[in-house]
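The next block holds one structure in the form of C-alpha cells; read it before the comments.
A single protein chain has been removed from this complex, and every other one stays in its place.
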Amino acid sequence: MARKRIIQLMVAFFVVAWACGSAHGVDEIRIGVIGPTTGWATIFGQDVLDGVKLALSQKDYKFKGTPIKLFTEDTKADVEVMRTKMDSLKNRDKVHLIIGPSLGHEGMAAVDWAARNPEVPILVGYSAPEDMTMRKATYSLVRPGWTGAQVIFDFGKYCAKDLGYKKIIMVGQDYAYPWDQAAGFIRGFLENGGEKVERIWSPVEAVDFSSIMARLAGMSKEYNAVLCNMGGAQVVAFFKQWQQFGLDKLYPQILGQANVPLVPMLAEMGDTLLGVYSSLHYYDGDPSPANVKFRESYNKAYGHYPSVISVQGYDAVNVAFKAMEALNGKVDDPKAFIAAIRNVKMTADESPRGPFYFDKYGNPVQNIYIKKVVKQDGRLMNIAVKTYKDVSQFGPYADMPEKYMAAPATTRDYPPGDKASYFKEIEKYFGKDYVDKLEKNKGWPD
Amino acid sequence: MTKERGYRFRRALLSTLVGGIVIAIPWITSEYFVMMSVRVMFFGMLTMSLTFLAGELGAVSLMQASFFGISGYTVALLESRYGFPFPIPPLAGLAIAVLAAALFGLLVVRVRGIYFLMLTLVLGQLVWALACQWSSITRGDTGITNIYAPTVFGISTEKSKTAFYFFQLIFFCGAASFLAALKRSPFGLMLRGVRDSESRMAMLGFRVHLLRYAAFVFASLVAALGGVFFTYFTGLINPNTVSLPANVEALLAAILGGINSLLGAVVGTAILKTLDVVLSGITERYMLIMGVLFMLVIMFAPQGIVGTLMKYWNNRLFPSRNREPERRAGGFSKKPDVVRNP
Partner (left out) sequence: MSTLIVMSLLNGLTLGALLFITASGLTLSFSLMRVVNLTHGAFYMAGGFIGLSVLKFSGSWLLAMLAGGVVTAALAFIEERFLLRWARGNDLIETLISLSVAIIVGDLVLVVWGGYPRTISIPEALSGAVSIPLIHTIYPVYRIFTVGLALVIIGALWVFLKKTRLGVTIRAGVDNFEMVSALGINVKRLFSFVFTLSGFLAGVSGVVGGTFLVLVVGEDWRILTLTLIVIIIGGMGSLGGTIVGALITGLIHSFSTAFIPQFSLFVLFLPVAIVLSIRPRGLFGKER
C-alpha cells in the first residue's frame, strides 16, 4: 500500500518537474513586464504595467499579424524575488524582451542581472539610478526613461537664476534615488549662483516630520526655500505637517522632487500642492497632440489620468515597436534587437513626453521641463514654465562624460552642499578650465 | 519484529530513492527547476534554524533572518568591496554571524515564551535598522550588488547552476545532519526537557541558561550558512533580507511544514517559495492566500503538513508508536499547557 503511494508520488513529481521546464510555441512575440505590483510600491509597478497594456491594446496586441503575449511578474519590491522572476521570464517563459523594473534598488539589481544575462534585452521602466546607464552600463539594458540627476540639474539652475534663491534646505528620504536628485540639484544650484544646500535626511518610512518641521521653522531666517525630496506616503505626510506647523507662512511654495506632484498626488492632496515647482522630462499638462491622445485614452481605459510612471511603460512599448519595424519583426536575435532599440529616435508626435533618442550609454537625450502646479479646466495639473532641450543624463557635463563618471558616485553627503567645498571638488574632477568658464559665464550657457 | 524490519527496509528504500532523485535533479529537470531548488535550499536553512529552536526549545524566534543577513552582508562586503579570495568571505560571514548570535544570545537567553518572541522581533528590527541606516557599510536601502559565486576547485559555480546546486547541496545536507544529530543527542533531549518543564530541569541540576544559549548559537550557525549561499546565488543583498516580513515568512514556512521536523522546514519552505513565484503570476492576492493558509494550518494542523502526515503515517502503520508525536510536539500540540479554559 505504502509502496503504491510512493510510486504515485514519484510520478506526480516527475510530471511537475517536466511541466516546469516545457518550452513555448514560436511565431509569437513574448514580452515580460516586471515591477512591484503589490505592497507599498504598487503605484510604481502597476502604473508602468497599465501604460504597457494601453500601448499594446492600441496595437491590438499584434505586431504585423504576429500575436504578442504579455507576461507580468510581481517583484514585491524585493530584489531576490525580482531576480528569480527575471530568471523565470528568461528560462521558463523565454521572453524576447523585459520591460521594467520600477524602483531604484530594483534597477541596480537589474543591471547586475543584465550583465550576466546579455541575451535578454531590457527596457527599463521607472528606475532612475544613474549608474545603470553610466558606471555600470551594459549593452543589453536600455532605459527609455530618465535618471534622477538628469531631470533636476536645470531645476537647480532655475531656482538660482530665475527664482533668485541663495540658500535652500532639502528634506529627503535616506536612500539612493533622493541622493541622486539632491546631487543633481546641488550641481545646478551651486554652479549658477546659489550658495548653499543643506541636506536633512529622514528614514525612508518615517512619516512623523514634526521634529524636522521644528528645525525648518528655526532655519527660516537664513534659508530661502525648502525642497521636498520624497515620494509616496511621505509626501502626503510632509505637506500636511508643513501646513499644520505654519511653515507655509515662513517659506514660499515648496520645491518638489520628481515624485512630489505626480498626478495621483494631485488627486489626493488637492490644493495644498498649488504653486509647487518641480522638474521632469514630462508634464501632464502638455498640450501636445501625442500627450492629449495618451492622456484621454488612458483616462477612458482606466478611469483616472495617467502619471509619468505610466508614460514609461507606454513609451517602452512604442520604442520596442519602432525597433521591431526596423527588424521586420525578427526579435529572436537579441543582439540585433538591442542594436535596433538603441537606434530608435522618437519624435514629438510619437511620445507624450516629447522627442528623444538614446545616447551611447542607453539613456535618452530629451527635453526637461520646469513645471508648476496650477488649476486648469477645473482640475490640478502641471504646466511647463520653462523647457530645456536635448538634455542628456550628463546634463551640462555632456561634453565630458568620462570626467563626470570619474568623480565619486553620489552618496548622501556627496557632492558637498556648500559653495566653497563644492567648487574645490569640481576643480579637482572637472578641471580649472571648467571652473573658469563657469565664473566667466556666471553659470551654464542657456 | 518483522514489522520493524519491514519499516526499516521501506524507510531505507525511500531515503535512497529520494537521495537519488535529489542528485539527479539537474539532469532530469529544467534549469528553472534547479534554480527553484537552490532557493529552497538556502531559505530552507533559514527555516530549519527557526524550526530547531521552536521545536526543540519551544522558542519562536523572529530574528533568524538577522543571522542569515549578517553573514550575507559580510560575504557581500568582503567579496564586492574588498575582493578577498574564496574561502575567506564565507568563513568570515559565519564567524561574524555566530559572534552576533553570541552577543544577542546574552540578551535573549533569560527570556522565554511570548517575551522571547517579542524580544527577537525587536532585535531583528534593530538589525534591520542598522542595515538601513549604516549606509557607509551597507549602502543603505540600495544594498550591495555585484557579488559573484565562487570558483570551487576550479569549477565556476557562477557559470554553472548545476555546479552551484551541488556545491550547496553538500553543505545543506551537512547542516541538516548537524541539526538532526543535535536533536537525537542527549543535548536534544535536554532541550526538550527545558521546553516541557524548565523548572524541573533546573531542579534536576541542568544549566538551563547554558542550554538555551547553546541552542540559540547553533541555530544561528545554520541560518548564517543559508545566508552565505543566498548572497552568492542572488548576487546581491539589501535590508529586505533582514526585515520583519522576511522573518515572518520564515515562521510561516516553519509552521506550514511542521515545527517538529527538519523535513517539515524544507517542505514548508518549498511550498512557500514556490507558491510565491507561481501564485503571483495568477493573482495579486498572494498575501491573503498565505494568511488564510497560515491560519488554517495553525488551527487545524498545528503540526504542519509533514507533522500531520507523519502522525497519520505512524498511526496507520504502527498504532503502538503514536504516542511519540504528541510527546515531541511541545507547545504546538493543541493540548493547552495551563488550565485556563474558560
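Some notes on this structure:
Residue numbering begins at 1 within each chain, and the chains themselves are lettered A and B in the order written.
By definition in this document, a contact is a pair of C-beta atoms (placed from the backbone, for glycine too) under 8 Å apart; a residue touches a chain by one contact, two chains touch by 3 or more.
Bear in mind that the values here come from a model prediction, so they are computed numbers and not experimental data.
Within the set B:118, B:137 or B:170, the residue that contacts the chain not displayed is B:118.
Check B:65, B:108 or B:250 against the missing chain and you find that the one touching it is B:108. Among A:70, A:163 or A:236, only A:236 touches the chain left out of the display. Contact with the undisplayed chain is limited, among B:60, B:215, B:236 or B:253, to B:60. With the whole complex as reference, residues 38-43, 46, 174, 200-203, 205-215, 217-218, 232-237, 240-241, 244-246, 264, 268-269, 412 of subunit A touch the missing chain.
Interface with the hidden chain, as seen from subunit B, comprises residues 58, 60, 106-108, 110-111, 113-115, 117-119, 121-123, 125-126, 129-130, 132-133, 135, 244-245, 248, 251, 255, 285, 287-288, 290-292, 294-295, 298-299, 302, 331-332, 334-342.
As a convention for this text, only the chains that are shown with their structure count from here on.
Rounded to a whole number, the gap between the C-alpha centres of subunit A and subunit B is 37 angstrom. Within the complex formed with subunit B, the residues of subunit A that make contact are 2-3, 6, 10, 13-14, 17-18, 20-22, 37-38, 71-74, 76-81, 83-85, 87-88, 91-92, 104-105, 108-109, 112-113, 116, 129, 174-176, 203-204, 411-412. Within the complex formed with subunit A, the subunit B residues making contact are 10, 14, 17, 21, 25, 28-33, 35-36, 39, 132-133, 135, 139-143, 145-146, 158, 230, 234-236, 238, 240-241, 276-277, 280-281, 284, 286-287, 317.
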